[in-house]
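Following this message is one structure expressed as structure tokens.
Missing here: one protein chain of the complex. Every other protein chain is in place.
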Amino acid sequence: MSGAAPLSGAASAPDADALPALTVEGLEVSVRTEAGLRPLVSGLSFTLARGETLAIAGESGSGKSITSLAIMGLLPPPAVRITGGRIKLGRTELTDLPEGRMRAIRGDRVAMIFQEPMTSLNPVLTIGTQLAEAIRAHETVSKAEARARALEALRSVRLSQPERRLDQYPHELSGGMRQRVMIAMALALRPEVLIADEPTTALDVTVQREVLDLLRDLQRELGTAIILITHDMGVVAEMADRVIVMRDGRMVEEGRATQIFTEPRADYTRALLAAVPRMGAGRGRPPVEAEPIARLSDLQVRFDLKGGLLGRTQARVHAVEHVSFDIRRGETFALVGESGCGKSTIAKAMVGLVPHEGRIEIGGQTLGTLDAAGRKALRRRVQIVFQDPMAALDPRMRIGDLIAEPLVIHGIGTPEERRARVGDLLTRVGLSPAQMERYPHEFSGGQRQRICIARALALRPELIIADESVSALDVSVQARVLDLLAALKREFGIALLFISHDMAVVENVSDRVAVMYLGQIVEMGTRDQVFGNPQHPYTRRLIEAVPVPDPLHQRPPAPRLAGEIPSPVHPVGAGPERVRLADVGAGHLVAG
Amino acid sequence: MIAALGLPVRRRPMLAIGSALLLAFLLAALLAPWIAPFDPIAQDGSIRLHPPSLAHPFGTDNFGRDVLSRVIWGARIDLQIAVLGVLFPFLIGTAVGTLAGFFGGWIDALFMRLIDVILAFPFLVLMLSIIAILGPGLTSFYIAMALVGWVSYARLIRAQILVLKTQDFAVAAQSLGFSRTRIMFRHLLPNALAGSLVFVMSDAVLVLLNGAAISYLGLGVQPPLAEWGVMVAEGQAFITTAWWITLFPGLAIVTLAFGFSLLGDALGDLLGVKE
Partner (left out) sequence: MHRYRFVLFRPLQFLPVLFGISVITFVLVRLIPGDPARILLGTRATPTALARIRAQYGLDEPMWAQYLYFLKNLASGEMGRSTLYKIDVLPLIATRIEPTLALVTMGVLLSLAIAVPFAAISARRQGRAADQAVRVVSTLGIGFPPFWLGLVLILLFSVTLGWLPVSGYGETLGEKISHLILPGLTVALSLSAVLTRSLRAGMIAGIHSDVATAARARGLSENAVFWRHVVPNALVPTVNLLAVNIGWLIGGTVGVESVFALPGMGQLLVRGIFSRDYMVVQGVAMTFAVATVLVNFLADIVTVALDPRVKL
């Protein structure tokens, strides 16, 4: 450490305000491949002022995460390394620092939090041990004192019952709590710079809200400079003072957040911002009036949790409770809610993948009363598209065979006709028939999802269930897949059950919406009813939690929440309290 | 991934060395009558316990037999042990594992309990007990292998199928209306087999070691046949004076096992299978 650089952000040298917290000049990071050095990041220069939040935004492969690892000196050796440029933390030159001195800086002067709080904490050590270890790595304090400091750190991130948390293991905490622990660990030593790499991407939207609020509050208290790495332009708009947009390892644009959002200069930035789904953009379309293609009444799905000596049922997961709704022909019906609310279970029940109670009718036929041939015929009418297209495609089959397989099963067409049909389908989803002979791993994520859609279309279904189908895709790819789904819907008159956690996407694509919470629907109506006039407190909380991609947007002051969603697991015989939906006007149903 | 199998072995040293070793032993086994310099069984009192020399590169044993020739002829028996000792358990285990994973329910429960019980016995102990009943010999060894060895394959295939069953592509196939049999044999089993193909190679090593161990103990291949385990046992009495009788057949086992292991590792890399 250079003598002039302060040990913590609290005490500053006289000229500290003029000196940037971090300076990056002409950074180049390359990976060694069989074909020689390939740059992952090149010509990147920026400064980070004290107390400032700088967002580095970009899609996958833009080099934003590599940049953060380069600053931390944590590039995976030996293949990836810095091949040019300089990184300076205050006055300390980091690029040629020996590992021992770099280590002393890591965690002390520059800290980092990661995307996956579940995998970034050691599962076999308690929270307290890991916090104390991080403190004792830099300061010679007694174990008792380290523990006291750890407790203080947990308090500062407003974790409930901090004393108890010290002795708990990571798996005993929820995702949001784990991310708070990670933040506590990162800020325990008051670093000058905090790098947050997609800190809320793995979290539900309401939990994301809490973590973002916490980060902003802590920054105000401690004056830490933050580099926020994210793909989410909403998060950028809410948090950043300045923004760097990256693509393919290069900086595309840099500017103040207000400037980037209001008058972007680069074409890429404009395209990126145009692709971001915005709340309020889809209002005003009239709802579709048609016969229902699917009708669910009083649907219930429960899973038994067995355990103990004799394998008796000890408790039940009430995944779906008394859910009723219709999906009309040609409409997009959206199920929205946070993880574990039961929305995906409904999709599985509708295609007969999980046993259910209650009634599911598809095109007038009741699921569960059909014989094998009837079920097979029904399968042609409902198709499902999953979240992870790689996992949904058998890795050992060519995509031509994958798309043709449902036709073979249902005995449709001759081999030549099927081949022609597969070619048509590939063309229709924006791929080329020449790609029929390739394997799934040869395609990008967006292309794979198109293959899944082509396969779902092969049987000319009347209803497609899209279960988080665009959630894993980059925002520009996501926009194109959503456009494709909308076009196909118009062209073939297919109804869409759109299952998503993303309120903004749902608002953009849906005709009608049902909001789910803990297995039950708490609000249902047309898109305009639910988004324009949300009645249930949970719906409001979901909508308010969505980050708005507009830095000038003023968020209404709201109480800082640190709540946890209760568990859907209940002892045998007990169950959640059933909510009753009441019509508040024009078919807008709200839980009372 | 399948396409990768067709790639040349260049830049894949494990695949190259592994296949070369196995090929060499296969050739030695097939061509033993022509390439072995001496009769492996014929005794010659005049050249007993000769150390390695130009005429007898691996020396001679206490009956004056050429150790090199016996090692070459031994490849016939030991390769057969490794192949047949894997084949029967593989077929039985794959069938059982597929059935158990496919049907689930009481069939699965029954097989799993049976496997638990068989696994409770140390492998070699159960094999020895079965051989004790059937009497010593190679046939007894194969029967014992078939009776005991299938459990690993059954467990492996079943576990793979249970995991694959829950993956999206299996769920997708189900939701497309594919029959259970089709999903099982067209989608799940080929993916599950990749893992057990790698296991076949490491199992071949274990079977080879077991077969040699049983012959060493005098319960498998019987003298005067040339088998590497038997040869080690025969050399044991002369370990202080004629180490070569023991050393070379052992090295043959190690080398053949190395070939199987390398090929298994290379296949694992190619098929993307983790152990």
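Order of writing sets the chain letters: A and B. Residues in each chain are counted from 1.
Going forward, contacts are C-beta pairs under 8 Å (C-beta built on N, C-alpha and C of every residue); 3 or more make two chains touch, one makes a residue touch a chain.
Keep in mind the model is a prediction, meaning the values are calculated, not measured.
Enquirer: Which of these, A:29, A:55, A:70 or A:111, touches the one chain of the complex that we don't see?
Expert: Counting the whole complex, the residue in contact with the absent chain is A:111.
Enquirer: Taking the entire complex into account, which one of B:42, B:91 or B:254 touches the absent chain?
Expert: B:254
Enquirer: Contacts of chain B with the missing chain: which residues?
Expert: 113-114, 116-133, 202, 205-206, 208-209, 212-213, 216-219, 229, 232, 235-236, 239-240, 243, 246-247, 249-250, 253-258, 260-262, 265, 274-275
Enquirer: List every residue of chain A that touches the chain not included in the displayed model.
Expert: 69, 72, 74, 76, 78, 99, 103-108, 111-112, 114, 116, 119-125, 133-134, 137-138, 169, 171, 182, 185-186, 309
The definition used in the following text is that only the chains that are shown with their structure count from here on.
Enquirer: Taking the mean of the CA coordinates per chain, how far is chain A from chain B in Å?
Expert: Centre-to-centre distance between chain A and chain B: 48 Å.
Enquirer: Can you list the chain B residues touching chain A in their complex?
Expert: Listed in rising order, the residues are 1-3, 167-169, 171-179, 182, 187, 190-191.
Enquirer: Can you tell me which positions in chain A touch chain B when the two form their complex?
Expert: Against chain B, chain A makes touches at 348, 351-353, 375-376, 379-380, 382-384, 386-388, 391-396, 405-406, 409-410, 439, 441, 452, 455, 459.
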